[in-house]
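Note that this complex is displayed minus one protein chain, with the remaining chains in position.
Chain nomenclature is as follows: A, B and C, assigned in order of appearance, with residue numbering initiated at 1 for each chain independently.
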Amino acid sequence: MIHEGYSYELEMKVRDYECDIQGIVNNSCYQNYLEHARHEFLIANNVSFAELHNRGIDAVVARIEMAFKTPLRPGDLFIVKLKVLKEGPKYVFHQAIFRKSDMKLSLKAKVDTAVLINGKLAASLPEFDSLLVHNVN
Amino acid sequence: MIHEGYSYELEMKVRDYECDIQGIVNNSCYQNYLEHARHEFLIANNVSFAELHNRGIDAVVARIEMAFKTPLRPGDLFIVKLKVLKEGPKYVFHQAIFRKSDMKLSLKAKVDTAVLINGKLAASLPEFDSLLVHNVN
Amino acid sequence: MIHEGYSYELEMKVRDYECDIQGIVNNSCYQNYLEHARHEFLIANNVSFAELHNRGIDAVVARIEMAFKTPLRPGDLFIVKLKVLKEGPKYVFHQAIFRKSDMKLSLKAKVDTAVLINGKLAASLPEFDSLLVHNVN
Partner (left out) sequence: MIHEGYSYELEMKVRDYECDIQGIVNNSCYQNYLEHARHEFLIANNVSFAELHNRGIDAVVARIEMAFKTPLRPGDLFIVKLKVLKEGPKYVFHQAIFRKSDMKLSLKAKVDTAVLINGKLAASLPEFDSLLVHNVN
């Protein structure tokens, strides 16, 4: 059961090498976590970047906003959740990371992606439209 | 000479291992570049994280916004520029990355940092106030 | 069932951001995989780096040898196996990474670690002796 309208979640674990001098996960690693969850989400929905790319279609990240709430630490298990909304031509991933032990919010992010077909901004892509969150209803 | 009101700049070069399957710098590496430039800026201004920490003072990133414009590629030289503004209790770093060959904008970022003194949000910090961009005028 | 005398194994999955321009996992990431597996092995055996450190005991990597056999690719599942042998004062981790789909050898490594007690090389450490591979018999 995935609450709050998220349509996908992935459990991961902090690796020690991702932590920095302050003893917490380095800020840039959250971006890795978010990207990995998006890619796993697409794979789980049979959307293949490689296959799209071969047809001249590329999804690119145009903008990222991240709010850092509670730092993750060595050994922490965490859950990355996501849902996709459409805003104009953009497919916007709303993502959140929760520390598993107490489900405390660690990070909230909004990732705007654009679809380029042969290098030109496309208004939409059927493969992505089927992933939009209203389909969960 | 640093244009557009930036108060610091750092030249860096893309390293091949920072590039991903698409042949361009992975999005998360820009956060590394931005962080490294902020830390070098502070060191250049004789602000020591370690010395602040020993006095119970910590600066933490609360929020990051990044707009991805032109991807950097293997071998690219680039310039990270920054200035610091004050917004309420926050010290906000405005950062931009330019590809050196043509000074094309690669990335624009806004990084909100908060100062914690003994774990509590502080309204300001003299060491940081002296870095604010109005001092450049 | 863990064959070839290995005493621990951990399943992991390649993340796209770990792959470089050649479309395969960057060589340096294998070191991350190996380190993560060693740390998980120690945690599984209730050996805590933090607790050892507080008693003035540190385990450090003195030397690494890695032979690269078959590159891992995006989406690959893989198994990191390990066993620990004693060679003089050193605790030597023998590690191997196998691609899960066909159990083909991806990498073989030998990681020499030394135990420092208050900064001086120690001949042995009871917590580590209990992990040696002959205990598996």
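Here, a contact is a pair of C-beta atoms (placed from the backbone, for glycine too) under 8 Å apart; a residue touches a chain by one contact, two chains touch by 3 or more.
Since we're looking at a predicted model, the values are computed, not measured.
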Omitted chain's touching partners, listed by label: A, B, C
Which of A:20, A:51 or A:129 contacts the chain that the document leaves out: A:20
Contact footprint on subunit B, counting only the chain that is left out: 15-17, 32, 35-36, 39, 43, 75
Contact set of subunit C toward the excluded chain (per top definition): 27-29, 31-32, 35, 60-68
Touch list for subunit A against the chain that is not drawn: 16-17, 19-21, 23, 26, 28, 74
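We adopt the following convention: only the chains that are shown with their structure count from here on.
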Neighbouring chains common to subunit A and subunit B, by label: C
Chain at maximum distance from subunit B, centres defined as averaged CA atoms: C
Chain whose Cα centroid lies nearest the overall Cα centroid: A
Centroid distance [mean C-alpha coordinates] between subunit B and subunit A, Å: 24
Distance between the centres, which are taken as Cα means, of subunit C and subunit A, whole angstrom: 30
Euclidean distance of C-alpha centroids - subunit B vs subunit C, Å: 35
Overlap residues in subunit A, where contacts from two or more other chains coincide: 32, 35
